[in-house]
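In this view, the complex is presented without one of its protein chains, the others remaining in place.
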């Protein structure tokens, strides 16, 4: 039997739009729990009203507290600026609502830890918006690694390259330290750290730094780090907003004792797969991840008919609704707030390494 | 002021799903005419009811005549099997409804001509579902050619390669001559012909043939043709359902006296662009067609965040709704029924060339 | 025991240089028969003297008959213009010398047949310079097909795209009908036909034409043809000197019932390999054909350290020297003069198809 869950959305900009579109898509998909778009909150009255009308929210508000106090809302989705992640998310969870919060979870590891612990204590489901876990090719990568097809992992190299930051006049909340917490680090670096952890495991040490190129810019533009994983692999973590020509190039490669995988978000439907299987015709396969047996593909089209970047949010929302509806775990295929916190610890460690000039061992605070 | 237009959808399978999803997406986009999903028709009661529920149609029916007679419906969308294209589409137009019909328009050129002429006479807007005109990269290609950036065109080479036909047990309507009219020719070949015409112009002669590989198969599996265009260019038109490893590889290349373009539907967000501009660094650019100034991109995400195959239907539906709402022409960026008819003439000519062994001059019947 | 064979080279331009370099390379490779560069012939005294000095020929001459009459010469290599293929090659063979002749063998099928028959009658070894059979990736393709890894072949699509012809002032022998015989057809089209035959088998029918774009040009610029092979496959054969941005893009694809192969000469070290083997990770492999077990690779470097276009001539020359030294057959991995003749028949058929507007069945004259 299909039942409904009320959605309360905070934010109507980039992420607000992406999440709202996802919930609308789910209406046509199989899930025991169907989203009902109850309300959207945002600061600008005109903009939030427009979003409500376009996406079919029943009402809108300029005060997120209205969402928290609304009993018709069962899932609070926080797509607001980073500075608005902690308080509303915790309040919603403490009001008994399941929560989805965009990344980075908090502005730093301490705040992220606080969010995780406070929310975890309430018993609600929580998902941190690392939507790239829900790219079909990334999920396939995880499954191949889990199945042992790469053997023992030796390397992870991840870099998230964009170029839109190359404009000194940029002045959104993403460039305000108070609102964003950091620049490329929280925006792009956390994604790299999350997939590193998702694919390879916990990061043990980092040696690197963040860097700001543009005069007057108050957040970091880029980061570089050499890393070691707890289970032995080594590699690099990089992100920048100043790699001209790279629009959304989140590229990563994993090398193991039996094979390798490589990926580029600008071609997100493809996974490069190498297996050391003794085949005379030896090389990386370009796998168009679009077969019926690939994760999420049953939602879509015949093989070879590709999906778009925005569709990752549909997969993510569907995963969370299934977890709520069937009372299953968000982890490991979805990122929990613990994952959000752990990514933040690694990011903080990169900052500290840059400040001190030392290689930093990442210390993860335990669940209380 | 936003007004509504009622949608009546015939078909709930592949195309029915793709079109319905598109109309749902449009709710959140700028168009003076918003779609209202009035009714969906299909033969299987359970399936059509399910589709109605998932996509939000107000009602469903197993008789397409219910759509034609429903005054709440202003746009009739025909996504049914090819054998159901003619009668319902003509009836809907004659009932004063605008019409969208999937390709191939009719089962052959004669039927396509009949559909075009009967519908044209009613004065409604008509669009034939050549959705690949609405791939942002294809539209950019057209605009670059229109702007003269390629100079005089010399070559068009188009091939649509799939491999799902390699299964002797396949038995859907697509393999019934009565229902489909043809095999790869109408399914894939028409797309190649349409983009050839969209990008380069009318085809003057064809020398080629259709071919069936699998024993017992009653429609063609593939076609090969050498072609000449009226304005001078030469090239090839090919399609097959038996190119193993090619899932949706609609690949084409255009060469002109100032530059070249190349494209592959499996990477539909990319256009390869070469310009003979004397630059020392000479080569094809891989353009990720995702900038704010590219056609349709304002609907989507920041640059580099790609769209999917299904999103071409959203662009197509939006184009038609704008043409209806603003009383503008469907042509030239959308395919009209005249385009549907002209593609059919070329396809028929390929069949005749194969039967007679002669190069065939394509004769286009004039509008009455 | 290593013995020597004297080389007499006709031509010092493009092919003369490529062949001479190949013979020099062979000195350092394993072959029972080592080349000794006896003499080079050419029309321009200064140029031929310079070539002799640079490449180490013992002497030079402006009269090719000096090569034919020189008992020190055991292998006559004809890299001259097409109009100089027949007489010197036949004369050399009748003087008892083994012969290597560049493609196209003759100016048309009739002359090619004459060359083949006259040379065959002498009993010497003969090789026609289809050097692309000696690209390691092409040879691997042939071996995979021979081993049945592609199953029954269904398609061959070959196109040789260059752009240097886009210059009306070009005036070398390649643009003189008397000297070249044809334009893109003999220069590029023959290569496509040869690899079609090498990989897939004899061509049965062609429907197509040659075309000249540039006003005043006296040879063809391009050709287009739809073809059927004797054993069942269908496909296309294309070539042009006017595809801007394509410098040496000899691209082909073969599709069979078990897999597919694809290739581009601009990345000649790579072969794209698809196998329908049920692997969940499904796609084309990019095989860097550079392993020790790949044909010719033992001559070169560690895996992944690629070879260049010119090295195909080294492989070709080595193959011929081994055939001479060990008295083994040039065929099937090398092209004989019979192959040169058969390619010419297909090319002539394309011309006739264009002239008559009919599909032409290729008639191969038998060996006498």
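Think of it as A, B and C in the order they're written, each chain with its own count starting at 1.
Methods note: a contact is a pair of C-beta atoms (placed from the backbone, for glycine too) under 8 Å apart; a residue touches a chain by one contact, two chains touch by 3 or more.
In this text, all values refer to a predicted model and were calculated from it rather than measured experimentally.
> I'd like the shown chains that the missing chain touches, ordered by label.
The omitted chain makes contact with A, B, C across the full complex.
> Among A:17, A:159, A:294 or A:342, which residue is in contact with the omitted chain in the full complex?
A:159
> Check the options A:52, A:109 or A:222 and report the residue that touches the missing chain.
The one listed residue touching the chain not shown is A:222.
> Who touches the missing chain here, A:22, A:52, A:219 or A:243?
If we include the chain that is not displayed, A:243 is the one touching it.
> Who touches the missing chain here, A:118, A:258, A:280 or A:365?
A:258
> By the contact criterion defined above, which parts of subunit B meet the unshown chain? Give residue numbers in ascending order.
140, 144, 270-271, 273, 280-288, 291, 293-294
> Considering the whole complex rather than only what is displayed, give the residues of subunit A touching the chain that is not shown.
So the residues of subunit A touching the unseen chain are 154-155, 157, 159, 161, 166, 207-209, 211, 213, 222, 224-228, 232, 234-236, 238, 240, 242-246, 253, 255-260, 274, 276, 282-284, 353, 357-359.
> May I ask you to list the residues on subunit C that touch the chain which is not drawn?
Subunit C touches the missing chain through residues 14, 18, 20-21, 24-25, 27-29, 54-56, 162, 164, 246-249, 266-268, 288, 290, 300-311.
Heads up, the rule we're going with is that only the chains that are shown with their structure count from here on.
> Under the document's definition of touching, what chains do subunit B and subunit C have as common neighbours?
A
> Give, as an integer number of Å, the spacing between the C-alpha centres of subunit C and subunit B.
Spacing between the chain centres: roughly 41 Å.
> Using the average of all C-alpha atoms in each chain as its centre, how far is it in Å between subunit A and subunit B?
About 36 Å separates the centre of subunit A from that of subunit B.
> How many Å are there between the centre of subunit A and the centre of subunit C, using C-alpha atoms for each centre?
Roughly 54 Å, centre to centre.
> Provide the list of subunit C residues touching at least two other chains, using ranges where the numbers run on.
282-284
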